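Right, I'll just put the structure down here and ask away after.
In this view, the complex is presented without one of its protein chains, the others remaining in place.
Labels run A, B, C and D following the written order; every chain starts at residue 1.
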Amino acid sequence: MTYPALVAIILTPLFILGLATVLTWVERRLLGLWQDRHGPNRVGPGGMFQAVADGTKILFKQDWVPPFADRGVFVLAPAIGMMTVLLSFAVIPVTLRAGIAGDMNVGLLFILGMMGLGVYAVVLAGWSSNSKFALLGGMRAAAQMISYEVFMGLSLLGVIMMAGSFSLRDIVAAQDRLWFIIPQCLGFGVFMLAGIAETHRLPFDLPEGENELGAGFHTEYSGMKFGMFFIAEYAGIVLISSLVTTLYLGGWRGPLLPPVLWFALKTAGMVAFFILLRASLPRPRYDQLMALGWKVLLPLSLFNVMATGTILMLRASL
Amino acid sequence: MDAFSFNDTLLLATIMFSVGLAGVLVRRNMVFMLMSLDIMLNATALVFVGAGARWHDATGQVMFLMILALAAVETAVGLAIILCLHARGRPTLDADTGNLLRGRQHG
Amino acid sequence: MENIPDIWAIFTYAVVIGILLACMLGLSAITGTRRSGSDMGRSMSLPFESGIVPTGSARLRLPVQYYMVAMFFVIFDVETAILMTWATVVRETGWVGYAAAFAFIVFLAVSLAYLWRAGALDWGPRVPMRPVAEMRKDQVS
Amino acid sequence: MIGHDLFLPTPLPVICAGLMIMLAATAWRRSVGRGFSCAGVTLLLSLAAVGRHTGRLPDDGGSLFIQDQWTAYTAILIVFSSLCILLMSWRDAMHDRDALVDEYPLLLMLGTLGALTMVFSVNYMPFFLGLEIFGISLMGLMAFGRHPVLAGHEAAMKYLILSGVSSAILLFGIGLAYGVTGSLRFMPPVAAGDVPPALSVAATVMILVGMFFKLSAVPFHMWLPDVMEGAPVPVAAFLAVTSKIAIFSSLVRYFGTEQQAVFVDDILYVVIILTIMGGNLLALRQVSLTRLMACSSIAHVGYLLIAFLCPGHMQSRAITIYLAAYTASTLGVFAVMTAFATADGPDGTVIMQWKGLFFTRPFLASAMSLMLLSLAGIPPGIGFFAKFEIAAAGVEHQRDILLCVLVIGSIIGLYYYLNIIRVMISVPSLPPSSVTRHVRPELTALVIVLTIIVVIGGLFPARTLHPFLPVPAVASGTRDGTVH
């Protein structure tokens, strides 16, 4: 392994952590903007250091493990959540060269697998808390995440079929003429919805559902362990955005500007889109959420697979 | 230039298999028995992947997928049955309490 | 096996993340304030239930739908896995492969339709639609 | 590349299509009668399709399926028994409104599909698939228990765990075989390359153990009585007949009919002795008829294995006729049981309920006695001739110990079969008038047909059976011709 690669490996998680921290501030500011109110604006210029202040506060809060909780699992759960999200970044090709393992030939499967593991974080957190709200939140999260994982995988099939590879770099390469968002608009829609549900972001944040369940699966969490869940959520947003960029928006490709910048721009746009969704959409009922998944998205994504296959085959044989 | 030789894979698979088997035999909670069963099945799947790598043959991986599907179906059906048992009023998951089928005998 | 370096890279990456997370948890454990003995109020030792003293076990019996979703996930996720093997080689397998995948998806769709009609995908009891007149009658009586 | 060697025996797609239609129909609107008739039509169609196939057998032996006389024969047996079982469950399904039985024919068809897949396969992959399809549909079927609902579920759970373990063992063996030979062809592994031969021995032993588990040969038999007792009667019949046919047919195909490796012979030797003695001795103590049938089916597997162990010119006939005899007689017993059962009265699973049947329902009692005698190997049932052939195969190979075990086992078996007849002869506790009769034309017809088969097969085995005689697996050279 080369020296620069090692440096990249060490710096990447730190960078993502930082990014996610900053994102907490960005989100609040943007929400303020769109909802015609002020966001955090006291700490630093434009409230810029709000994130730093929050981080510092969290670090010095009491490291509390409730006596009724299952101690080992309770501590492990946020770490798992963090770990899976951070690991997923490993296979994202920021540019043709950058990225930790962007060439991995099963990159997409790796990400899907990591997302699958991510379910453990919420379930274990909800379970080990030994509290009713937490358990309900954990169960809701689990049901929602595993359901949407199915549709996410199915919606990606179109992309895989068109690119003929699981490697993210190959997928980007396959988009040199046309971004997949156009032929795969259906898949893109499903993937976006699934991505929101996977990160349990608003409007699909029913596992947390503060008006029903306190704070859902992390009701009993506080301090750094809560912070880790919190950060992991924002890292998840970044992950989904960068995935959308890679899979549907042509990745680093773009005219004039350097590839890194293109990638960053597209990802930032997607992140902003996530926040916009939060600002503008109401939350559905839980049964509506699940019905949407199983009764709409699943048939749609199956149809997408078939349609993509048919078109591909027709084009190949004509 | 294989990363792992077939024998290493086999060794690992055997260990996993034994762990699973021991689990099925020792655990009495039905959910744990199902999990142990899955461990056994995954061990066999590992054997197929290893053998497929040894012969550079894709059928091993196909078998892996089949086993995956089997494990999934078996788990699903198992969960369904456990659920039914639970719903019909058997409060425990302990496999030993299932004694409706001992066979009535003479004397 | 051209991705061996990738695997090592990911492995290293995982180790780095692990160290990082351990640092975060450890640091907060060191820096965080501590309470013990009588400082730990009674309310801190109780699960949070919006200010009400909790009763009963937290191990609830959950609605059956959660379990159903678990089963459907297990099934459909594996179907996805099987479809994925076809997805990378759509062009190579030609029309035969297409026919196989088509049959597979049709089977899948029929099973889904069956599940749908059987009510397995519904959450909560089905609320029967009642005519308005009947509801009025209820109110009158 | 796939297109060239898509060799598919026609019954499989026929049943698949039927299954899908049924599933779609169920999703559209539930109707028990339609489900059953659809299943019946599909089974008849697949019966007509036995022997046909699409595509052509590839020359390089990479085929997944095979089509020869043996497969045709066993496929006919399987489809026929499924039809019978469908008929048996008809009454319960149509008249028991409480149970949600729309899925019942669906699962039954699925089980048939699995069994057929097993029979047709010459590759581990479809074999294993068939095995699992069969097993899993069976779990669903078991949970359809009518009376003690919990018992059905318990049976299903027991079956799930044990069949899961046996599948895992079987699969591990297959994996080893694949690792040793690099091919998934359905035959005992012959070590190639630098792998120690111990591995191939281990593979064979594990595959054998898995198959014994599924066949419920004795060290691995304990699940069968429990499971069959918990399952509804027709499902118990399905378990006792179809699974045995399918797995035994695969066993024959797997090991061929040539002389096996010595260690296989030795293992079989011990297993046969244990199976016959164990099955029969267990059956002695049963008061439940389903359990008794389970034990007796264990013993019958033992008899079949004797023929399996005696390759040669008697073997093919012995196995064929024994399978047919076992199928017809066991189905007959279960058909009579279903015909005997009434919705609110005795269900026929306890032997004492049969008391005095000769005086209340002589037809059923006579049919039952005939079937039991056939199972015991007494003329004029077909089982007599079948046991005779088995003994002939054994004598030809001078398997003296096995023959002694056969005789002892048969005598013990005779005792418990006769015991049932004895109970039926004894004076009824109820006066005949108080016994309500629920005569169902389809069940009566089924019992009559099976009786005729058993009697005609026993009196004229030459006329009825020899045209179907298959040439099992290797002995005929078909395998050599197709798989190289």
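Note that in this section a contact is a pair of C-beta atoms (placed from the backbone, for glycine too) under 8 Å apart; a residue touches a chain by one contact, two chains touch by 3 or more.
Here is the rule we go by: contacts and distances are computed from a predicted model.
Per UniProt, the protein behind the absent chain is "NADH-quinone oxidoreductase subunit M"; the candidates were "NADH-quinone oxidoreductase subunit M", "Protocatechuate 3,4-dioxygenase", "SoxAX cytochrome complex subunit A" or "ABC transporter ATP-binding protein". Touch, as defined at the top, links the missing chain to these shown chains in the whole complex: D. The residue touching the chain not shown here, chosen from D:Val336, D:Ile382, D:Ile421 or D:Val447, is D:Ile421.
The missing chain, though absent from the display, is touched by one residue of D:Pro13, D:Gly51, D:Pro346 or D:Pro380; that residue is D:Pro380. In the complete assembly, the contact with the undisplayed chain comes from D:Ala391, out of D:Leu107, D:Leu160, D:Ala324 or D:Ala391.
One chain is missing from the display, and on subunit D it is touched by residues 317, 358-359, 362, 369, 373, 378-380, 384, 388-389, 391-392, 394-396, 403, 406-407, 410-411, 414-415, 418-419, 421-422, 425-426, 460-462, 466.
Criterion: only the chains that are shown with their structure count from here on.
Common neighbours of subunit A and subunit B, listed by label, are C. More C-beta pairs touch across one of B-D and B-C than the other; that pair is B-D.
Set against the C-alpha centre of subunit B, every other chain centre is closer than that of A. Among the chains in view, B has its Cα centre nearest the centre of the complete protein Cα set. Our note on geometry: subunit B versus subunit C, Cα centroid distance of 22 Å, whole angstroms. Separation between the centroids of subunit A and subunit D, computed from CA atoms only, is 52 Å.
Between subunit A and subunit C the centroid-to-centroid distance comes to 15 Å (mean Cα coordinates, whole Å). Shown for subunit C are the residues that touch two or more other chains, namely 7, 70, 77, 81, 94-95, 116. Inter-chain contacts, as defined above, occur between A-C, B-C, B-D, C-D. Looking at the complex, you find that subunit B touches subunit C at residues 1-3, 62, 65, 68-69, 72-73, 75-76, 79-80, 83, 87. Interface of subunit A with subunit C (complex): residues 1, 5-6, 9-10, 12-14, 17, 58-64, 66-68, 75, 79, 82-83, 86-87, 90-91, 100-101, 103-105, 109-110, 129-136, 139, 142-143, 146-147, 149-150, 153-154, 157, 160-161, 164-166, 214, 219-220, 223-225, 227-228, 286-287, 290-291, 294-295, 298-299, 302, 305-306, 309-310, 312-313, 316-317. Residues 93-97, 100, 106-107, 110-111, 113-114, 116-118 of subunit C are the ones touching subunit D in the complex.
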